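The complex is shown incomplete by one protein chain, all other protein chains being positioned as in the whole.
Should a chain be cited, it is by its letter among A and B, assigned in written order, with residues numbered from 1 in that chain.
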Amino acid sequence: MKKFVLTTTALALCAAVSTTAFAGATLNDVKKKGFVQCGVTTGLPGFSGPDEKGNWTGLDVDTCRAVAAAVFGDAQKVKFTPLTAKERFTALQSGEIDVLSRNTTWTLTRDSSLGLNFAGVNYYDGQGFLVSKNLGVKSALELDGASFCIQAGTTTELNLADYFRANGMSYTPITFDSSDETVKAFGAGRCDALTSDQSQLYALRIKLKNPGSAMVLPEIISKEPLGPVVRQGDDEWFNIVRWSLFAMLNAEEYGVTSKNVDKMAASSKDPNVLRLLGQSGIKGKGLGLSDTWAASIIKQVGNYGEMFERNVGQASALKISRGLNALWSKGGIQYAPPIR
Amino acid sequence: MSADPLSGAAPAKAALWRRPVFRSTVFQVLLILGVVAIANYLFTNTLHNLEQRGISTGFGFLSMEAGFGILQTLIPYDETYTFGRTFLVGLLNTLLVSGLGIFLATLIGFVMGVARLSSNWLIARIATVYIEIFRNIPLLLQILFWYFAVLQPLPQPRQSLDLGGMFFLNNRGFYLPAPVFEAGFNLVWIALAIAVVVVFFMARWARRRQEETGQQFHTVYVSLAILFGLPLLVFLAAGTPLTWELPALKGFNFKGGVTIIPELMALLTALSIYTGAFIAEAVRSGILAVSHGQTEAAYAVGLRPSVTLRLVIIPQALRVIIPQLTSQFLNLTKNSSLATAVGYPDLVAVFAGTTLNQTGQAVEVIAMTMGVYLTISLTISTFMNWYNKKKQLVER
Partner (left out) sequence: MNVQKQPGPDLPPPASSVGVIGWLRKNLFSSAPNTVLTLVAGYLIYITLVPAFQWAFLNADWVGDSREACDSGGACWVFVAVRFDQFMYGFYPEAEYWRINLAFGLLIALMVPLFIEKFSRKGMLAAFILIVYPVIAYYLFSGGAFGLVHVETSLWGGLSLTLVLAGVGIVAALPIGIVLALGRRSGMPIVRAVSVVFIEFWRGVPLITVLFMSSVMLPLFLPEGTHFDKLLRAMIGIVMFQSAYMAEVVRGGLQAIPKGQYEAAQALGLSYWKTMGLIVLPQALKLVIPGIVNTFIALFKDTTLVLIIGLFDLLATIQSAFSDPNWLGYSVEGYVFAAATFWIFCFSMSRYSQALERKLHTGHAR
């Protein structure tokens, strides 16, 4: 009878296996499934989160949509897996998701020993502190002995330890699984300060009952380049994700937007634009995609600037200025290699 | 079967595949092969996948520097310690909350179980309502509720509730004075050890004397006197080598003393109230299982109700209660892993959470975590089985 169970289990498993791809062929696998499986947060305003209807929006979500647009010519062919910070790498390593776009910081350990590759940076961030105004603190250096609400399994946890060690101060960490819980505990007075990437602090402050009662301190204690991550060992897929991001940056640089992309493709004289939109040059061959891969991204998701403004910039509730994330030509450090 | 069922030789003539021994052997061999094949399949897949994706393997990570802080540590720890140390820290935190939880849940459970059978209508009703409410609401919900319900109304550190300048309560925790043992205190520990040994032998002697002569001895009072008196005398003779470290507000928070963090309070409250409701049910059913004639007989020989309960009912009820109690203790230990929902740094939160995430070695970390819970479970159930056997009715 035991054998019976085992054989049935084995059969059930085989039946459940919808596709079996060969090593390193994430693209084939994705094409066969018909969608990109993308790992995102469980909810972080501006970066990724479901609205009341269950539609996902945000900067990280749009990064995944761009990949879907490049592969399928349809930005809707993407499914989202909400993950906590603790689960994210295991989910990517195990192959449950094809790309992780979950405000994840690029570090040496993650790039090397976790079996992951960072495909680029879609947001340059740095760690900051959110404190209650009535604490009367003006600088992070005055926070000796304070307690901090942090999200578990992040670089934030490590940076905080480094910063306090470097400055010879003591601290108490209180770690939670999700950013929602950290802000809830901060709101309840469990900790003196909430620490996270600065972009998130603004996003989380909206979730306080009285957002005006808290302020973000000026210090930034770390470099946090956030970007999409893929599994190591599949260069084809790595290139697709990396260049989906670069295409959006190039589009902003050349002034191609979701509104004018069709007109530009038809009438532009700029060879850079024509190469970007698949009218001349290498087109989609190198990536194994259709010639209009970049045009689909720009048409359906927009260029980097549009994506930024819509989700976290002036057109959003967060109102974050471009800062480091402005194009290199406009004082920032967002820089994409040329498409040629 | 075609063979004549009456002939003794029939089984020998039966076809090979019809013989029970043959069939069971074949079946078992197939089973082993199946289990091995599946295990092998999963193992090779995992190895292949790990290698393919360039994920580090092995337990080398345990000696790497952890680099993150932990809220509550029972042993010395800071971010310069290793990932192996985080495992120990998490494990001890799990054991702490499980141990305290088991103690409190048993206490609540026994009180409520007896209360439910109380002759006082109001008390019995309250116990029933308590059991029916807390048994039927998911534990996770209760933990979240206690955490945010306990946290919200408590004051900030600067407005702490001050109890005699020694105890402080605020939304960062409950602060108690910590004992500081000085050099001579070892003598007190030795005195306590001696007292325990003395009491042990005295109790044996008293029991034997009662069995032989029927004379009773005030074991409880004398034991208590020895247990407290001897160490106290030594303590005073050694010049009271003990001071108290009082918690004091320094900067943002209290420093010094012992802190009970709100995460522990909430988790402990939820675990012991939830499990207590189940234990109360077990206690009630155990007491009801003791025949009413026992109570009547005890009353008839003139025992008071409290003595009846203590000497007649509970010892017999325990036989019914203990197996159920064991499984509740096991559940409580496993349920303590829900700590991760409120940020209490138990094994799952610290090791299977942060450490897993910083090292990315899910297979090793999860295997170690599961191993710990399996070990705890097997230990508790072995101990309880042994205890159960000791308490079992010895039929002559």
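Rule of thumb we're sticking to: contacts are C-beta pairs under 8 Å (C-beta built on N, C-alpha and C of every residue); 3 or more make two chains touch, one makes a residue touch a chain.
Since the structure is predicted, the reported quantities are computational estimates derived from the model, not experimental observations.
Student: Which of these, B:Leu74, B:Leu140 or B:Leu161, touches the one chain of the complex that we don't see?
Tutor: In the full complex, the listed residue that touches the missing chain is B:Leu140.
Student: Pick from B:Ala15, B:Ile32 or B:Leu163: which residue touches the chain that isn't shown?
Tutor: Of the listed residues, the one touching the omitted chain is B:Ile32.
Student: Going by the touch rule given at the top, which residues of subunit A touch the chain that is not shown?
Tutor: Here the touching residues of subunit A are 1-2, 4-5, 13, 16-23, 25, 29, 33, 37, 42-43, 50, 52-54, 79-84, 87, 90-91, 93-96, 177, 180, 183-184, 206-209.
Student: Spell out, residue by residue, where the missing chain touches subunit B.
Tutor: Touching the missing chain: residues 24, 27-28, 31-32, 35, 42, 45-46, 48-50, 52, 119-123, 126, 132-133, 135-141, 144-145, 148-149, 330, 334-335, 337-338, 340-341, 348, 352, 362-363, 366, 369-370, 373-374, 377-378.
Definition applied: only the chains that are shown with their structure count from here on.
Student: Quick check: how many Å separate the C-alpha centres of subunit A and subunit B?
Tutor: 42
Student: Hey, which residues of subunit A end up touching subunit B in the complex?
Tutor: 2-3, 6-7, 10, 23-24, 85-86, 88-90, 93-95, 109-110, 113-116, 135, 143-147, 152-154, 157-158, 160-162, 165, 171-177, 181, 184-185, 188-190, 192, 231-233
Student: In the complex formed with subunit A, which residues of subunit B make contact?
Tutor: 27, 30-31, 34-35, 38, 49-50, 52-56, 67-71, 79, 148, 151-152, 154, 156, 171-172, 250-253, 255, 262-263, 340-343, 345, 349, 353-354, 356-360, 362
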